[in-house]
Structures are given as structure tokens and as C-alpha cells.
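Got a structure for you, written out below as C-alpha cells; questions coming shortly.
As you look at this complex, bear in mind that one protein chain is not there, while each of the others sits in place.
First chain written, first letter: the chains are A, B and C, and each begins at residue 1.
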Amino acid sequence: MLSNDNTAIFLCPPVNGDSQQIDLKDIEGFAKDKLKVSHVWDCASIPVLNADQVSKKIQSFNITKIILAGQKPGFYKTVFTRAMKLVGEDPANVMLAGFSEYGAVHQSQTDLAKAIVACAYFDVPFEQAIPKQAHPARPETLVIGGGIAGIQAALEIANGNQKVYLLERTGTIGGHMAMFDKTFPTLDCAACILTPKMVEVGQHPLIEMLTYSELTEVTGIPGDYRVKINKRARRVNLSTCIGCGTCAEKCPQKALSEFDAETGMRKAIYIPFPQAVPNKYLIDAENCTYVKNGKCGVCVKVCPVEGCIDLDEKDQEIEINVGNIVVTTGFQTFDARKIERYGYGKFDNVVTSLEFERLVNAAGPTGGNITLQQKDKKGNRVFLENGEVPKSVGIIHCIGSRDENHHKYCSKVCCMYSLKLAHLVKEKLPKAEVYEYYIDMRAFGKGYEEFYNRIADEGIHIVRGRTAKVSQENGQLMLRSENIETLELLEQKVDMVVLAVGLEPREDAKILATKLGISTDPDGWFKEFNYAGDPVGTFTGGITIAGVCQGPKDIPDTVAQASAAASSVLQNIMKGHVQMGLGKIKGDDIEFEAEKLSMKKEVQL
Amino acid sequence: MSYRVDFTLKHDLKKFGIHDWNECFHCGNCTAICPMTKTGSLFPRKDIRLLQMGLKDKLATNLDPWLCYYCGECTETCPRDANPGELMMSLRRYLTSVYDWTGLSKKFYTSHFWEFGFIFFFFCAVIASFLIWLPLSGNTAELINDQGGVMINNLVAGISGASFVNIIEIGDWTMAILVAGLLISNILHMFYRVVIRDKEVKVPVYAYITEFWSLIWQFMTQSKFSKCEGKTYWVGHLLLMTGYSIMFAVIVVLLPEFQIEEVRPWYNWQRLMGYYATFGILFFLVYVTISRIRKSDWKSKFSHPTDWLFIVMLGLTTITGILVHIFRIGGMVSATYYMYVIHLAVLVPMILVEVPFSKWSHLAYRPFAIYFDRLKEYSRKSQNENKLVRAA
Amino acid sequence: MEEIRIGVYVCWCGTNIAKMVDVEAVAKAMREIPGVIVAKDYKYMCSDPGQELIIQDIKEHNLNRVVVSACSPRIHELTFRKALENAGLNPYMFEMANIREHDSWVHTDRAEATQKAKALVAGAINRVRWHESLDKRSVEINPATLIIGGGIAGISAALEIADAGKQVYLVEKQSQLGGTVAKLDLLFPHLDSAQQLIQPKINRAMNHLSIQCFLNAEIREVFGYIGNFEAKVYQKDDLETEIQFGNVIVATGLKPFDPSKIDQLNYKRLPNVITSLELEEKLLSGNLVMDNGKDPKHIALIHCIGSRNKNHHEYCSRTCCNTALKYSNQIRSAFPDAAIYEIYSDIRSFGKGCEELYTHTARQDVMFLMYDQKGEVPKITEARHSEKVNMMLEFREQLSGEHVEVPADLVVLMVAMEAHENAKEIAHAVGVSMCGNSFYIEKHPKLDPVATTTGGVYVVGSCQSPKDIPDSVSQARAAAARIMADINFGSVEVEVTTAVVNEDICCGCQTCISVCPYTAIHFDAEKNVSVVNEILCKGCGTCGSACPTGAIRSRHFTDKQILSQIEGLMSMQLQH
Partner (left out) sequence: MEFEPTIVAFLCNWCSYTGADLAGTSRMKYASNIRVIRVMCSGRVEPTFVLKAFREGADGVLICGCHPGDCHYHEGNYKCLRRYHLLQNYIEQMGMDKRRLHLDWISASEGKQFAELVDKMTQTIKELGPCQVKHSVETLT
């Protein structure tokens, strides 16, 4: 057992922006009473926290080991290592007990924080001190969200010969990636590389797709979850629909197409896009005349398959049992209306990047022609295939991201997709002038910087300096910005403005997190078990997260994470059991285990 | 020419109210949202940059802060909560101290002891100078004129009305000359630092004349203000500026016509001018005080101690002035007298501190800054043209 | 011989192909070619209805060969082979003509592109005539895994697989596990302890029952194929261990760029110019001082040293910005009054929590100065004696447009990440390809970021491209997932396009044996013929082209097939 007198615990107040949720007084009491550490000091009480002051303290109390306890104590560490070195002690004996490293942020998690301190005190790695409580694991897995992350995770697990349920909210899998035109930096067309995977999912004997369905309730324990799922009424029979499209042809009711980011129209009975999986039609109850008024039913009359369309179908609740759950629910884009000065929703031809993505897509509403926006008879904004072509396009980065007034975080992908969009404009309209307005160009991935250099050589005006506002003058849009590198004030007139909107957690992410018993971080993304060590685990056993729902990321990182999440699942299945999540384990038990392990170590020594 | 970055400058400038300089990551939003910016004057970002890097010389010879009217849009839309608008405000304080060759301005901005000491000294000096003369004696009824008002120039015993006005007039002129001298010398100093010392600038003589109209125009109308949003503020500012100028003219140049024994009818020009000036100043004061208390807009969110001092001094001066007027019309002799002394005791230090050394000075600096800026721009343009001609 | 009945399908790929190639004309021209029973064009051949079209036609018209002219076979060959299989046809009775990547996307004249498409499709039709049925083979998977590189990626992958109860061989070049992470003090963005992260993992790996660690060890050659590899592990003292395994994970990590290549940094000449990893050592040991033992008062961090510059590495090293921000916080902790300068070109703090770290760092009174990393790096010189500091940095500051001098006592160079010097040897040993900058090439940059074109070989972590810890760990576990899935499945299918010897023609000259890079051919002395070991053969075809008698055929790349393809290609030229 360590001599208590040689160990000091320094309490580190939270750094900038972290709200002080765990009371350091509680930790102090714990350290003094329970761990019997007599030297417990609050860093805030040291007037000048520099190496001299700390080394005086170390010397006068004969300290040989220091534990820094707090939300992010690493920000305090270097002064202590320096001080230890100054007095000739081993700097490696400065240990961190960071509460937020293992998700202890709320007052209610004070016990967990105490356990983290105890582990540092007993010199036992926290993860090893978590008592092992294994539950037998069912071999089935539920993947929530059918975007690229969900597809990848499902395939990975199913290829390991295990049953997977793939739950998807919309009528098709594919997610956001299916909406994109090309993918940076290689410019593969997104559909070309994604659709084979979607087809593979559709054909895989071990994957059961639950499309147009939503999760309603999760009960049970890790390894044996009972999941209630609401299968929304598709009103078209999945097994008999032959996807001929006659129904949509005759359907009288039009609606904005979600898949086209509302830049185009679809019918009330529709297929989200031509390569959808399952390639079957569905009825949008909100717009269907029959569902609303009880009159119409044209689709039923024209459908060549008897009984395929059932306009009176009701939602259906099913229950499945799974051992593991992978959450891959993705993101939504920032609502550009929130920043009025960019004129989204006010001026025609100020579009979001997702809308523009559909506009340049060969399968989009204009067949890939970039055209200016028009209003149809009903006042809906539409893009027509033979519409007027913009002569100049401005792309503004960081809309809603890196902004204290909106999202503080960086959305990670916008710089690159903006460069890609600029390239696509130039490719389709070689005479058009393209302007990019950025703050920092974040071209970080493999081949990204090379891509950036290439785009810069294509004659695109890349301006450092975020545009401040968009106004309309004589039918053109005017962007006012500062070119920071040339120190010029620019007032650039363009025909079209693309807002590079950031990514944000889905509206219902919090609700889903509550249902699953996983936590979210202050920005609303799902919280991983450990930032560096376990970026896909959660505090709930048998539940892993992957893709953008954990934090913004690009496709390769999403895919890698999805596979990593699948790895946890496969490992659990192969072992035959699932560990109880940290969220359900008492701080006291961890503390007890840590003490036990440290004794064992002493004995071994 | 290369500049040495200086880590300490921003710490030195803290007392001028500068804070939050570090948040800025130079997205350029503030410059682009500001309606007053153009190539060549890219504030506030460029100024934040000079401050962050500690390029003191560049900062001190910079005219940008004067071109900002603090509409607050930059601060409102700043993605980093860096508050560039307030930074410009603080830089104006700093520049005021830079232009002031006496060094008093810096002392007033950075030390309460100096500022309050100075004010207190002149407050006492005015009171004391009245104590030298014996106050009110004899029959107060004699001091009521035909209109029932107090004959203000005869309040001091032993001094005739005419000579009292003379004494005050001499005092006024002395003060005006002193203050104007200080201010003009500061403006000359500013001119020297900003235009003369800038090696890159060569202004042809005729430009001084052709650009002079902008100085006059700006001073009279504060027209640049209207480019910013918030018309009320511009109206307030215009009212204050005109009111103040009128009041200044009335008490210095036209004192014998103003401080007279009879009470003229309300529609008489001198009373109307007085009312207009009082209203203008009062309107502005109320507006500013309310917004500063409510912190309703960006420019009112952060108040340097000197901002409040200015409001309080000007308020006191105005209120005591109004009271003198009321008491006098009401025929309250001793009240008029004491209030008059207090009025002067507040007015004198206020003028001495604020006009050449503090807040008021920007009334002069701002139009001059615009003037100098136009001169510099003129020089830049003509140099560029020369270059082009040569290149051709 | 059976009658040849070929179905030809020309894909529009939306407008990707149809815009530049007259797909209807191509289909029409193909109908003229003998043996072609149907020739159709369709919007998306790869879509479900597209594949259904082929399947229907096979059944209806009794087709026995199929040609799809669409995108690159590297993308959809497997998709269509599967479709053929679903229609009951041997998947190898199929050929693809690439009229997108090699035609519509790279040409600008519609007539020329259409003509070329016709030629390519005609070539494919001629080739497919000679295709023969090949039977798929599947092999058992050896459940053991070899992991090369014992850094955070290698260890994470090893623990992942070993925790599932499967054997792992972990080979590390150094004398201990941990790699770069073991040299770090704190981790961005939360400044968690690197040692507290890595040491328990090292301990667990070293003591894990299912992990056999080889330290001071290297792999020089790997034999075999997916599921059944074998190799020797060479350790110090000529210790050799033979191991068998089913999969390989390469996680060899990175090495720092050597800044002495950039003259004006004066690295190695000025003692207080250090690299980021050298600073890390100082931070870890608490010895954060100048060479004279005194505390530095002005510390400058220069970003992008060796990165984002075509003279060195064009790529961005991805982690240096965040690392530099971390350093600023650490230096601020040690020296509350020191002047800290971050000399950067773009702050790339893009990860979760990293922008917040940037904001926080800015508030720590750090001076950010921007330079143009494509131009010259700041010039570091010794300061004049009259100065209170050691060194002076000079460069053009971009945000102010001024030339500036920055005083410094200590300069930290944020050096680029490079591929390891022995990356090339390992690439050869395991059979992965490398990009121009020596990072390994993954199978697909987006959808298959950890697999390689060699079955059973995976690349993870910074050897694939610079990466931070969470991304490396994710990749490591992604590879583990793939391997565990294979192990769980028990077997994988292997390529059947190997070489085969026609013993009747073989003259026993043994030329093939000398050219085979995989020693997959041996000589049967009794019969006096060469024999191919189809398990070891990787189907490169070198033997086939060397064989003087034509006895060795490369399956699916036979002489007949290729010569016919040439004929087909040229036949369309006649109309030109």
C-alpha cells in the first residue's frame, strides 16, 4: 500500500466553457475521508500556479506522487511535471484523473468521478477496474440507420454469418451519401460506389431490412434487448410490388421530393430514387389524396398486381430480440434560415450545399444541369432542366459551424465538399466564375490537400475570408467579404450562392439516446466511451455508435468506424457474452475492484 | 521594413477597456459586415490584428477607429464573440491619449486618482473663487427685475452687473482658448503622426483644400453616421453636437447677449437657442443613459468608467443649468445664486477634462480623421496612378 | 461445341456515359456481330432492374455469354458476375467493357467517343467468346492473425481479435510496444494522458493468452494467400520463428519528417530549434528548458514543416495543428507568463472537440501568426547579442500583410508525418501497393479504407495516411471486424484465375519455374512436366508469356482470349 503522506491530490477546476457539474468539494471529502490522503489542495486556491510554487509544496510535504483530479486535468499537468523534475522526483508520477475522459460530467456521476480518482490513486487502469459482469449474448444485431455507416456495419456483421436487422426511417437505405453527386477527393460518383453496397444489403440472406420504420422502445439487458419497432404503413406490399412505376405515373398528387432536398417534385406514391433499396414504391400519407380525403385511389386501379396497394394499411408494431445494437443515425444539415444575413429563404438562388448537390447530380431534378431557381405556379421554388444557367457562383464556407452563435464545432467535411462543388460547377459550366469564401481550408485527409491544390489550379477564385452578408442588387446577389490575404474589400456579384451548411445532430437524437440509455455530449452528438481508446463504444453494454451521429466525419472515417462498431459486435458474439455497460456499474464497485487489484499487484511485487 | 511583434502591448492597453482580443480567428466577417469599410480601411479586423501582434506604431498612426460609429453589427455577428465593436471604442480612447502630447489624457484614462483629482481640484477652485467674493447681501427684493426674475449678474456683492459679465466672459474666453489650444495642438500632433510621419504618404497641397469640404460637411452633419443602422442614435448625436455647439457659442461668444438681467419672452432667439441646446443635450443623455443601463445595444454593453463619468458630468451640468434657469425665472434669489456657482463648478472641470483629453475630443478628432483619411487615400490613388503611368 | 449466344448491355450510367457516347448506336452496332443475340442499352445496368434485365434475358434467350459495357470492371465486375450466377450461368462467362472511365469521362468528341466505345465493346464480345467456365474455390481460414507494428493501431487490432479468443502474432520492430503514442505526454483535444491510455494496453497485449508478441522482430517475406499465409519472424540473435496465419494487418505507423532538409530552419545548427517529438520528450520528462537549462520566455511553434509543400510532402499531416494547439496549452501551464507564438497557415482543428480546443487556446494568450506554407518557411537566425532572446524568426505575416520579426528562445517545428522507411519492404513482403508518397493504398479510398487489393491483407493507422489516435483505433478495429467475420464464416472464396499447365504440350524446359515470383510451379520429373500449385499461384501470367510452347495458360487471360480481343478491338476500326 502506498504511503498516504507521499501522495497529493490537486483538484483542477474546469477549464474554459466546461460547466462545473461535479463538485470538487465532494471529491476533496472523498480523497480525505475514504482514501485517507492528507494532502488535497485546490489549484484555484494557489495564487500563482507556477513551477516554483508547486515545487515548494512538493518539497515541504515530501510528495512523491501527484494526482490531478478534475474535468480535464491535463490542462494543468505540465506545471506539475516541471515541478517534479525541479525537485528531482519522477515526473511520471503525475497521474491524471480526468472525469470527462470516461464521461463523468454531471453531478449525478460524482460516484464515477470518485472511482476515477480512486483508480489513479491505486495506480490501476480505470478500464481494468470496471467489474466484469457478463450477460449471455444473443447472436442477432440491430443496426439503427441505413446510411453508409449502417450499411457497412450490417454487411460486416452479416458477412460474419450473423443475423442483422437494419432499421431505416425512410423508404430506402442509402442515407445522405445516396444524395451526393460525386465524392471528394477522387470524384467517384457516390451512387456508383454506394449502390453496389445497397444491392448487397438487399440481397444478403442474413440482413433483414426494416425500412420506413422507427424504433419505439428498448427494454431488456445487454445481450438480450427487446426492441419494439413501429413499421409505418407503406401502403404498398413490399413483396408483391414489381416497381413498374405505373402508379406514380398516374398519381395526381405532387409533393416536394425529400431525396432531391426539396429542389424537385415527386408523386404522393413514389420511390425515393431509381436505385432505391428496396426498389419498391411507398405512399406518403401526408400528401395522398385518398388518405386525406378518402377519394382517389387511382394507384390501386392502375396497379397491375392485384392487392399490392392497400391504401388503408395501418402502422404495425413488431418486436425483435437482439443481443447488440449499432447506432448509425447520422445527421441533419444546419438550417440556413437561422442566419438571416445570408438570405436563404429570402432570395432566390441562395441554396444550401445539399440542394446544390442534387442540382449537379445527373439523377437530380435538372438532370445534372446547373440552373437558376424559378417559381412554379404554386410559388414553390423549382429548378428546371432547361432553366437559365448561372454565370457565376459563390460558395460560402462554415455556415452554422465554427460560430459561437450557432455551432461551435467544425463540421469537418464542408471545406472539402465545397471544393468539390466548385470543381463540379467548373466542369459543367467551364465559363462560369466560381468564388469560394473560407476561413481555414481544412483539407486534411488522404489526397485532400492534393485535391485542394488541383482545384486552386482550375481557375477557381479561392478567397480567405468568410462572406459576411448576401444582398440582392438588380436581380443579382451581392456578396460582401474581405480578402484577408490581399487585404481587399470585395463586393462580388454572382448569380447563385451556395451555403456550405454544417452538420448537426438529428432533431430526435436526444430522444433516441434516452430510449437506448446512451448519452449525448453538449453539442448533441452521441458520446463515445473513450475519445481515443474506444471511439465507438458507449456506456451501455452491447450498444455501439458509428458514423456522423458520434461527431462529424467524412465517408472513409465513417466506414472505418462502422466496421469498428461491427468488430465489437462480432467480438461479443464470438465470446458469447456482452459486458454490462459502465453506465450501470456503481462507482463504489469500481473503487473496490481497484483497491483489490492494487493489493494483488503489491503481493506480486 | 519588418516589424517586431510585441507580446506586451495588449496588456498595456487593458486599462483603455480593451479585452477579448484573442478570440478573433480572422474570418473577416466584421470588416465585411461593416457598412463603412473599403479597401484601404479594413477595420475592425486589421486593427484587431495590429493589437494582437502588438504593432504599436502602426496602431498609433491608424485612423480606422475614428471611421467606426459603433453600430455593433460586427459584434453581433462575430462567430467568436470577440466583440470587435468594443475594441474599436477602446482604441478611440487609446488614440485620444496618443494624440494628447501633454500626457494627461493617458493619465485620465488609466488612473482614477488623476481623473477625479483633476475634476475635484477645479470644482473646488471654482467654488473657492466665488467665496472670495461675498455672496448675496442686502435686500434680495432689489435683485428681482420687472419680469419677476432674478437679476443674475448682480448676485455678487460689490460687483456691478456689467463687470460681473465681463469677469465671466474673460473666464470663458480663457477657458475656451486654453481648451481650443490644447485641442488644436493635439489635432496638429495627430496630423503630424498620422500624415507627416507616414513616409508612404505624399499629399499634394491642393488636396488639402479640395478635401477640406469633407471636414466641414462631416462636422456639421455627421453624415457618415447615417450609413450605419440606428437612425435614433444619429439623430441623438446630431442633436447633441448642434446643441453643444450652440451652447458653446452662446456662453463664450455671445455671453453678454445671453447672461442678461432681463427675462426675455420665451420666443426670443436667445431663449429658443438655449432651449434647443438643452433639449438636444438632454435627449442624448437620456437616450444614452437608458441604453447603457439596459445594455440594449452593443455599444452600450460595455462601459469604461470614463463613459459614465462623462454622462454624469454632462448630466449634472445640464441639470444645474436648467435649475438656474428655473430658479431665476421663479425669482428665487439665493437658490439661483448657489445653483449658478455649482453649475460653473461642474461645467469648468467637465470642459477641461472632456474636451481636450477625453470623450468630447472625438467630436473634433472624428471629422479630422475623415479628412486625413481622405488625404491619405488621395495620396494612395495618385501614387497608384503614377505607378500605372510609369508602367505604361 | 455449344453455340455461342452473347447478350450485350450498354449502360448509360445516367448521363455519365450517355452524354458522351451514343449508347443506342453502340447497342445497334453490336447486334450486327455474329453470336450476339441481344444488345440493349439501359439507364443504370448496376441497379436492381438493370441486373434483372440481364437475368431475364439469359433465361429468355438462353444466353451463355454476357458483355456489359459500363464503368470500370474494378467497380462492378463482381456485381454482374453475381447476376450471372443468379441466372444460373458461370460467373466467368462475362466480360466488361469500360466505356466510362476510359471513354466518356476522358473524351470530348461524341462521335469519337462513340466509335471508341464500339471498338471496346466489340473487343469484349470477341473475348467473351473464348471464356470458359471456372469453378470457384473456397479455402479454409486459419484463425490466427499476423499484425505487423505494435503501435496503438496494432495493439488495438490485436486486443480486439484476441479478446474474441483468436490467436494473434504481434510483431514489433522496436524493443517495446507502444509506437509513437508511447512517446507522447498528453493527447489532444482533451489533454488526456497518453501514458495512461497506452501502458495498460501494452500490458494487456504482452500478457494476453491469445497474443504472442515478438519484439525486436521483423517480417521479411510472407508466403501464401488469404486464409493460409506463412512467414518467418526474425528476431535478434538470429532467432527465427515460423508462423502460420490466415490474415495480416499492417500497422507500421509513421516517422517524423527530418527538418534539416530545410536549410533556413537551422535545425541541428541552433540548439534551441527542436521538433515536435523532441518537445514531447521534454514535456514528458518535465525538462522543458533551453539548452542552457534556463526557462524559455518566448516559444514559437511553426506548423506545416515538411507538409503541404510540393518540395517536401504535398499532403497535410492531419494531426500537427491540433498537436500544436495542445503544446500551447501545455507550455502555458508550465510558464504562465511566457510569450507563445503559433505560426501557422490554416488551423485544421477539425475533429470532435478540436475547434473548442482552438478557441480555448486562443484565450490562453497565444499569438497566432499566419505564414504561407507554400512559399518559404520562417527564417530562423541567431539573435543579436543586444537582444534578450536567443533567436529571431522572420517571415511575411499574412493576416496583417507585414513582414515581421518574432523573438524566440525555443522554436518547435511541427514536423510532417512520413511513411516508415521500411514501408517499401513490408509492402513487398505482404503484397500491398504504395502511393507516390509511400503510404499504402487501400482497396477503395472511401468504401474500403482498410482492405487492400490483396485478399487477407489489411492496412490500418498512419501507414495508410497520417491519422490521429481515434481514427487509427477505428481503422484497426475495422480490420479486426473483417478478419473476425472471415474467421467466423470459416472460409473465403479465392480467385480462380490461376495458371494451368497442359501436360500434353509441356516440353519440360522449366522456363516457367525460373520466372515465377511465387515459387508456385514445380517440376514433375517423372512426367517431365511443370506443375502449378494453384494455391500459391496469384495469376500474374508471367509464366504464360514465357512459355515457349504455349503449354501454360493463364486462366481468364488466355492467349486466345486476348488475341481475339485485339481482333475485336480492331474490327471496329474499319468503319472509321
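The rule we apply is simple: a contact is a pair of C-beta atoms (placed from the backbone, for glycine too) under 8 Å apart; a residue touches a chain by one contact, two chains touch by 3 or more.
Note that the structure is predicted; figures quoted are calculated from it, not measured.
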### Query
When the whole complex is taken into account, which chains on show are touched by the absent chain?
A, C
### Message
For a quick check of understanding: of A:319, A:340, A:427 or A:491, which residue touches the chain that isn't displayed?
### Response
A:427
### Query
Which listed residue (A:46, A:187, A:256 or A:389) would be found touching the missing chain in the intact complex?
A:187
### Query
Among the options C:24, C:101 or C:503, which residue touches the chain absent from this view?
C:101
### Message
Tell me which stretches of subunit C touch the chain missing from the display.
### Response
72-74, 98, 100-103, 105-109, 112-113, 115-116, 119-120, 123, 424, 428, 431, 433-436, 441, 453-454, 497, 515, 517-518, 538-542, 544-546, 554, 557, 559, 562-563, 565-567, 569-570, 573-574, 576
## Note on the structure
On subunit A, the omitted chain is touched by residues 186-188, 427
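As a convention for this text, only the chains that are shown with their structure count from here on.
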#### Entry: Euclidean distance of C-alpha centroids - subunit A vs subunit B, Å
54
## Note on the structure
Per the C-alpha means, the centres of subunit B and subunit C lie apart by a whole-Å value of 68
### Junction residues of subunit A - those touching two or more other chains
402, 440, 484, 487
#### Entry: Junction residues of subunit B - those touching two or more other chains
25-26, 46, 80
#### Entry: Residue numbers on subunit A that touch subunit C, as the complex places them
15-17, 48-51, 72-79, 81-86, 91-92, 95-96, 98, 100-101, 125, 127-128, 148, 152, 156-157, 159-162, 183, 185-186, 188-189, 191-197, 199, 202-203, 243, 274-275, 277, 279, 362-363, 367-368, 402, 408-410, 412, 440-450, 453, 484-485, 487, 525, 528, 531-536, 550-552, 555-557, 559-564, 566-568, 570-571, 573-575
## Note on the structure
The subunit B residues in contact with subunit A across the complex are 25-33, 37-39, 42, 45-46, 77-81
### Query
How about subunit B: which of its residues touch subunit C in the complex?
1-5, 7, 22-26, 46, 49-50, 52-53, 55, 58, 80
